[in-house]
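For this view, one protein chain was removed and the others were kept in their places.
Letters are used for the chains, namely A and B, taken in the order the chains are written, and counting of residues starts over at 1 for each.
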Amino acid sequence: MSLENILLFKLYVITMPIMFLIGIYAIMTTKNIIATIIGIEIMTKGVTLLLAACGYFNGRPEMAQSFIIIMIVVEVVILTISAGLIFNIVKKHDSLDTRNIRNLKG
Amino acid sequence: MSFSLAVLIPLFLVLFFNLPFYKVSGKIAIFIASLFCIIQAFSFFLPITANCPISQYFMLDFQCDGISRLMLLTTAIVAFSSLLVLYALEDTDRKQFNFVNLILLSLAGMNGLFFVRDIFSIYVFIEVIASTSYVLIAINKDKNSLEASFKYLVMSSVATVMMLSSIAILFLVAGSTDFVTISSMYQQYSGNTLVVVAIVLFIVGLFIKGGVMPFHGWLPDSYLAAPAPVSIYLAGIVTKTTGIYTLIRLFYSVFGFNTSIQSILLIFATISIVFGAFAAINQSNFKRMLAYSSISQVGYIVLGLGAGTTFGVAAAIFHLFNHSIFKSLLFVNSAALEKQVNVSDMNEMGGLASKMPITSTTSVIAFLSTAGIPPLSGFWSKLMIILALWTADLKVFAFIAIIASILTMTYFLIMQKKVFFGKLKEGFENIKEAPLAITFVSILLCAITVVVGIFFPFILNGLINSAVSF
Partner (left out) sequence: MDSIYVHIILLSLIILFAIFAVSYARVIRGAILLGVVSMLVSISLFLLSSPLAGIFELSVCSGLITVIFVSVISLTIPPDDKQRKMNAISMVKKMTLLFLLVLVCGFSLYVLDSKNITFIPLMQNVQESIDTRDNIWNLRHVDLIGQALILLTGIFAVVVLFKKDTNKDKK
């Protein structure tokens, strides 16, 4: 593998933890329920990139593509469920504030 | 019975229930689904053929070994009890119908998870189980259950992201995601930083899904807020399959053991056992206490796995089976209490043993089994875990396991004293025993605990040793 490719690979591998951190940060600090889901989506985008990069660099992009396609389907379903939950939470509390959903303590 | 049918039948049942030509009522759906559960449970005792014409048509390359079969049995028993409790507690027809469909989808996902030998497929099936659980928890759409479900969704999605990035790295190095390729890759590159990071990420993801102690935040909430049949299903099998079974499968058939991974498992298991038990002592809510006790018992399973021998794996899988049975029994009893007494705070209960004899007797047996009193089933599995640790020269952890067992005893004694024994509280004079379906489930699960305990020597050879060949 050429030096340029290794550098590129490192760049893609580093992107993943950064995206993960941004997502975790969004989940931890936000006061809005929808922003939590945006954080999760950003983490998922990072994983998508990592999977594609892995497929590209070990020479099996077609396999990585099928992984990504299946992953996107799963992601959409999970997002639909979370949209349903948010819709109901908002109907119950009349606001998007996450402080409303802190009644249960671990 | 061909084992790929275990995945295909529930899928087709769901499609069959929802055809537009006729209307299936909730009761009939429950009946058909429980029939399927009974067949699945009995298929454990039948020889399993590898393939049948249907599965060949679908080209499913499923594999089945002893662990998968034991898990099939456990899943069938827990799902059956959950369905019966649903029949007893829920009287809205449409809710029953939706519930049965979701349970069947979840069952199909679990059975698939037991048979696949590919880490990406593991991810897909775990997501199937998880997404059905989100909907099941929130099925009543009240404030607490929505909140618990949302919390579970967020935590579980973070875990999923971790697992997927781990899968990506393993795929990068091995070039494929099936177990054989990854296993041979791991022998070659076991010291590589990226691979180690990938494995740690996978373990942490599974810990979050299984509710091991530092990552347990969502678990008591979900158990508490979910409707009773769902909390039986969740506590009995969902967290055990998505988290702990996958962990066992991963180390048993893919990575094998080495000291650094063993020490990660042992440390988290110890934290989970000890702090779970202490947290359980402080709880006043019945279901919440059971949830923390569940965390503590999951710690035992991981501890058995952490011994790193095949005997340890056998102990872990046997404790998983026992734990599923007696934890579902306790949650069934909590459902009975919830239905009859309508109070969930333990301080407000008391003296219910005279009014609800079956519920109290079965929960005494379940708690004795959890605490590890001979000759009940929990004793044998704990003994196996301790022996596995002892023979693996991890004597400190064996001692911790023994001492924590006393803690388990403490909190269950407190619970028994508060809820069932003592003087009958005022206002409880008219309480009756739970409905027939619930007491039937209690007696069934209790019988399994006792029988497995008494006939353990026979079961050891027939069941556990065949599950994990020494």
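In this text, contacts are C-beta pairs under 8 Å (C-beta built on N, C-alpha and C of every residue); 3 or more make two chains touch, one makes a residue touch a chain.
What you see is a predicted model, and the numbers here were worked out from it, not measured in a lab.
Summary of contacts with the chain left out: across B:T74, B:S131 or B:N322, the touching residue is B:S131. Across B:L5, B:L172 or B:A366, the single residue that touches the chain missing here is B:L172. Interface residues of subunit B facing the missing partner chain: 7-8, 11, 14-15, 58-62, 92-95, 98, 101-102, 105, 108-109, 112, 116, 118, 120-121, 124-125, 127-128, 131-132, 134-135, 138-139, 141, 172-173, 175, 189, 192-194, 197.
Residue positions on subunit A in contact with the hidden chain: 1, 4-15, 17-19, 21-23, 25-26, 29-32, 34-35, 37-39, 41-42, 45, 48-49, 52-53, 55-66, 68-70, 72-77, 79-81, 83-88, 90, 94-97, in rising order.
Here is the rule we go by: only the chains that are shown with their structure count from here on.
Chain centres here are Cα means. That of subunit A falls 27 Å from that of subunit B. Note for the complex: subunit B touches subunit A at residues 120, 124, 127, 131, 134-135, 138, 141-144, 146-151, 153-154, 157-158, 161, 164-165, 167-169, 171-173, 175-177, 194, 216-217, 220-221, 224-225.
Contacts from subunit A toward subunit B in the complex involve residues 13, 16, 20, 23-24, 27, 33, 36, 40, 43-44, 46-47, 50-51, 54-55, 57-60, 63-64, 67, 70-71, 74, 77-78, 81-82, 84-86, 88-89, 92-93, 101-104, 106.
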